[in-house]
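Excluded from the complex is one protein chain; the other protein chains are retained at their positions.
Right after this comes chain A.
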Amino acid sequence: MDSEATPVVAAIALVVNGTEHRLSVDTRASLLDVLREYLGLTGSKKGCDHGQCGACTVLLDGRRANSCLALAVAHDGAEIVTVEGLAEDGRLSPLQEAFIEQDAFQCGYCTPGQLCSATGMLNEAEQGWPSAITEDVAADPVLDDAEIRERMSGNLCRCGAYRGIVAALREVGGEGARP
């Protein structure tokens, strides 16, 4: 092997779903690779590896992010929540429950990313973040179906479960959500 191809390794720490991990990672490893290959957390999916599908979405320091384009070495010390960490004490989150109730998936491949993305999205909406279709970007947005669709456009679903996904999000965080 020529010296150019020798991997560069770095020591990092990550808190994943509440547990701290000290790891030696190849600088080329994405967060997604580390979650799946180093930590065995295979919930997050590698749909495209190019930021285009959202199947790899996790919560990174509280915000949704594509773990396929985030280099692990660049997120030393980060707190990550994956789909495996959304349930608490063995109880599914309200969003997970709503996905089941509303038939928000078929094959389930995109679902972990949808769930993490939706969790982050609802936080963003709660903080009053506007979207590209918010009528007045200066005002606090109202999370109607069109807003939900726009805000979730980074998550593709090949099975076309969008109707159920929007219904689940409407139920948990939308305009008519139960308080």
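One rule holds in what follows: a residue touches a chain if its C-beta (ideal position, glycine included) is under 8 Å from a C-beta of that chain, and two chains touch if they have at least 3 such contacts; residues count from 1.
What we mean here is this: contacts and distances are computed from a predicted model.
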Matching the hidden chain's UniProt record against "Xanthine dehydrogenase YagS FAD-binding subunit", "Cu-processing system permease protein", "Nitric oxide reductase subunit B" or "histidine kinase" returns "Xanthine dehydrogenase YagS FAD-binding subunit"
Check the options A:Leu14, A:Ala70 or A:Ala161 and report the residue that touches the missing chain. A:Ala70
Interface residues of chain A (partner: the chain not displayed): 4-8, 10, 26-28, 30, 49-51, 54, 57, 60, 63-66, 69-71, 73-74, 117, 120-121, 124, 127-132, 134, 136-138, 149-155
